[in-house]
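So the structure is just underneath, and the comments pick up after that.
Take a look at subunit A:
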Amino acid sequence: MTLLRFDGVRIETSGRMLLEDLSFEMASGEMLAVVGESGSGKTLAARAILRLLPPAVRQTAGRIELLGRSLTQMSAPELQKVRGAQIGMVFQEPMVSLNPAITIERQLAEGMRLHRQLPSDEIRRRCVAMLERVRIRDPLRCLKSYPHEFSGGMRQRIMLASVLLLQPKLLIADEPTTALDTLSQREVLELMVELARDTGAAVLLITHDLGLVARYTTRAVVLEKGRLMEVGTTQQILTNPRNPYTRRLVDSLPRGYGDVAEVPDSAPVVLDVNNACIEYPGRPGLFRPGAPKRVVQGVSLQVRAGEIVALVGASGSGKSTLGRAVLGLKPLAAGVVRFDGVDLTSMTAEQRRQFRRSAQLVFQDPYSSLDPRLRVQDIVAATVRNAPDADARVQAVLEEVGLASFGTRFPHQMSGGQRQRVAIARAVISRPRLVIADEPVSALDVTIQQQVLVLLQKLQSQYGFACLFITHDLAVVRQIAARVIVMSAGSVAEQGPVATVFRNPQHEYTRELLEATPTLHVPTEATRVSR
Partner candidate 1 sequence: MLGYILKRLLLTLPTLLLVSVGVFLFIRLIPGDPALVLLGEGADAASLAGVRADLGLDRPLPVQFLTWLGHAVRGDLGRSIFSGEPVSTLILQHFGLTALVVLTAVTLATLIAITAGLVAAWRQDSAIDLAVVGAATVVLAVPSFWLGLVLLLLFGVKLGWLPFVGYVPFSESAVQAALFLVMPIVTLTITESGVLTRMMRASSIDVLQLDYVTHARAKGLPESTVLIRHVFPNAFAPTLTLVGLTLGHLLGGVAVIETVFTLPGLGRLMVDAVLARDYPVVQGCLLFTAVVYVVVNLLVDLCYPIFDPRVTAR
Partner candidate 2 sequence: MRVLSLLVALGALWIAFPARAGSILRARLNSDIVSTDPGTRRDENTDGVLLHLVEGLVGSREDGSVAPMLASRWSISADGRVYTFTLRPNVVFHNGAPLTSAEVVWSLQRYLKPGTRWRCLEVLGANGIAPVTSVTAPDLHTVEVTLARPAPIFLTTLARADCGATGIMHPDSVQADGSWNAPIGTGPFQLGEWRHNQFVQLERFARYAALPGPRDGNVGGKHALVDELRFMIIPDSSAARAALIRGSLDVIDNLYPADLMGIRGREDLQFQSVPVLDCYSLLIQTQDPVLRDVRVRTAIALTIDAKALTKAITRDTGSPNNSPIPVASPFHGPAEARMRPVDIPRARQLLKASGYDGSVIRLITSRRDPQMFDTAVIIQAMAAQAGLNVQIELLDWPAHLARYTTGNYQLMVESFSPRLDPTLSFGLFIGDKRQEPRKVWDSPRARALLDEATQAADPAVRQSLMDQLTLDFLAEAPAVVLFNSSRLSVVRAAVTGHQNWPSAQPRLWGVGLH
């Protein structure tokens, strides 16, 4: 019996076509993925089901049916009965998925009180049971507290609990784990699938990550710029995609096998970190200074010229902080950082000015790392402003990153990928000896990620700078890094050549991280979700 049917659905806003003629079906209890890059219309399709489209957007044609009844023609009060009771929805941003102003209990209970006329103690009992089911420690205290007191992962699990309490027939998950790191992503998704299976609910997973499609869904719908490219089983889509766009999507997944050549020992050590410790000042009380919180504990590492060393760890493991400290942006509580053999703290003024030009940083968020008020050419020229040949060098580096004609543009006139190339151009223009790349590609779509990684490798081989590459995505590490350092809770869990560390990880944490990273390998029916 088909649970959900899309028939020629079209979505427009003030004359612009956002989704054109989308048709597909979904059986009850099935796990279906809607895959596409940003701007493909996948989220709009999901929101159209419950008619939760943004103000200026309308569904202008086609029908959406749930168990044969047309949701499109339904009146508002009737649709309100379907929302929550029949169809539940989980959202992407953990920071704003729960109402920050009211307690968890009221948010969980309000759905129940509306759809299931139950006495309040029965509602409370079910809430506690569901919170335990989603592995929340001390559910009673959780009911009394507010959303801001929980981590991103816990908040998504609470949201899952609140939706699944009503045992809907269909669960729409709109990129539920994009904002989480690999470990909590795995935890939330596995929990979602288990709960859906217990309640017999079908799951419509909206995602751009083919790894998740491979691991969790049976069939997939591929969208590009509002048009349906292909529908099929996950196995067929991932192994031999018929549509050229799908093929390009699959090919752009990082595919490396850890076979990046290591740099010979003769290459000079550009960056030498020895037993570095970093602390954040605690929050001062009325009369006593706050106790400092130690974020990085006794880290030692080396990066040689021409080498890419990956620094990996979950969010909060201190890898970004270390990246900043190495550039002198954060003071060290203990330990030493040497650049070309010179200790950062004992540099002369001239050495410091020289260090500023030869150690650069590429940021993660392309929208925040470029000054919106400056043109690209001025942004890139930052470090070589008063050099005589500044204009020539700017034009040269722009050509190298493939943005020759973009000099006079403003950041808001360019895509995410193009902006990240500007950030890289800015970093390499002064021929630095060290480049720290702090998650340079994690905010980009898969196809764009691939282009930026290739560019970085080309520039490194051309200029031979040492590069410390910070990321939480092991697939990317396998593609570009020669050596890898795994950090956990502020200290180094394990480090060594990528191939050896990934083949037999010594440290429990590394093993868990590898296990949680989805790969293209499609598990057979039996092994899926074994635990």
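With respect to how the candidates were assembled, all candidates are chains of the complex that A comes from, given by their letters.
Simple rule for what comes next: a residue touches a chain if its C-beta (ideal position, glycine included) is under 8 Å from a C-beta of that chain, and two chains touch if they have at least 3 such contacts; residues count from 1.
Everything quoted here is computed from the prediction, not taken from an experiment.
With subunit A as reference and 1 or 2 as options, the touching candidate in the complex turns out to be 1. Across the interface of their complex, candidate 1 is touched by residues 47, 50, 52, 54-55, 80-85, 87-89, 91-93, 96-102, 106, 110-111, 114-115, 146, 148, 159, 162-163, 166, 283, 286 of subunit A.
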